[in-house]
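Mind having a look at this structure? Questions to follow.
Only a portion of the chains appears, each positioned as in the full assembly.
Naming follows writing order (A and B), and every chain is counted from residue 1.
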Amino acid sequence: MAARKTSVLLFFFMFLALSSAFPRNKNKYKPCKHLVLFFHDILYNGKNAANATSAIVAAPEGANLTILAPQNHFGNIVVFDDPITLDNNLHSKPVGRAQGMYIYDTKNTFTSWLAFSFALNSTDYQGSINFIGFDPILIKTRDISVVGGTGDFFMHRGIATINTDAFEGEVYFRLKVDIKFYECW
Amino acid sequence: MAARKTSVLLFFFMFLALSSAFPRNKNKYKPCKHLVLFFHDILYNGKNAANATSAIVAAPEGANLTILAPQNHFGNIVVFDDPITLDNNLHSKPVGRAQGMYIYDTKNTFTSWLAFSFALNSTDYQGSINFIGFDPILIKTRDISVVGGTGDFFMHRGIATINTDAFEGEVYFRLKVDIKFYECW
């Protein structure tokens, strides 16, 4: 376990040198709406039932549901219900929930695949935003698709740039999500 | 169990007072195509193999696959293959199948997260419609995104308003899906 964590950190710092995945063709268009939000994921590990906001619900043969699977967690599906905040403080008043799932999706490195929604319920925004995409988590910033929205985000489309703002071992991580809508209605 | 069901009903009637989730900004645009369909979900509970149209396939640690998980079913993934009908009768001739999955996605209330397709095969419509979204099931009407389509729904986008038209305990529910396409091709 300790060796694995060290190698994760090593990879992490190696890849921080790269500024972003797929950087081409990004600054040509101007967003019609722009939002920066944070969400916080606390993974259930068998001991933190009260605080956990996500749980491993599927794993390949031989793995279990309280420890992430051995080969870079390949095959784990995690269901989450994470608080969304306006700043990077886990204890700030949530403005909504991030719900859906992530999959650990590579055998020889750490990547995830995301399908989820933001359900925002604040004085500023009421509505949902739907996301799908490939997330190479060891790269500093990653782009995923905003495929639709409802309420204040009726029919919106765009790109969300994700950045792992902080993490603690394999239990807590915080994502900064920079949402640029290029199609507003 | 009985206590839990009562509290579900209680919540249900409390929330029926609210007319819809995220009601703002809905009536500004006129749909280019409009469809109302029903689909019917019969959840496998270990005894109804012949009739069941869906099955729990993933659950958090400690839960099993024939009873929905204890904390508001948080973490359950259900795969479904549900008949779609033109009216609210389960026994009407199906015009297609609703296929995909739903996730129970909140620890302290009942919500689901949806990713699925309608595959329509009738004299009126041939094609598929793809949906994704957050579904707070205790609220009367909920909006999700129509993110694409094929065949007669080639490249379509829109909003689907979902309404739990009927349910029987935790085994059967019927959803009315009011699909408004705002982008037709």
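By definition in this document, contacts are C-beta pairs under 8 Å (C-beta built on N, C-alpha and C of every residue); 3 or more make two chains touch, one makes a residue touch a chain.
All of these numbers come straight from a predicted model, not from anything done at the bench.
The total count of identical chains across the complete complex in this file is 3, with 2 shown in place.
By definition in this document, only the chains that are shown with their structure count from here on.
The geometric centre of chain A is 25 Å away from that of chain B, both derived from CA atoms.
Residue ranges of chain B in contact with chain A, taken from their complex: 21-26, 28-29, 57-61, 74-77, 103, 105-107, 111, 113, 115, 132-134, 136, 143-147, 157-159, 182-183. Contact residues of chain A toward chain B in the complex are 44, 46, 55-58, 64-66, 77, 79-81, 97, 99-101, 115-117, 119, 126-128, 130, 132, 147-152, 154-155, 185.
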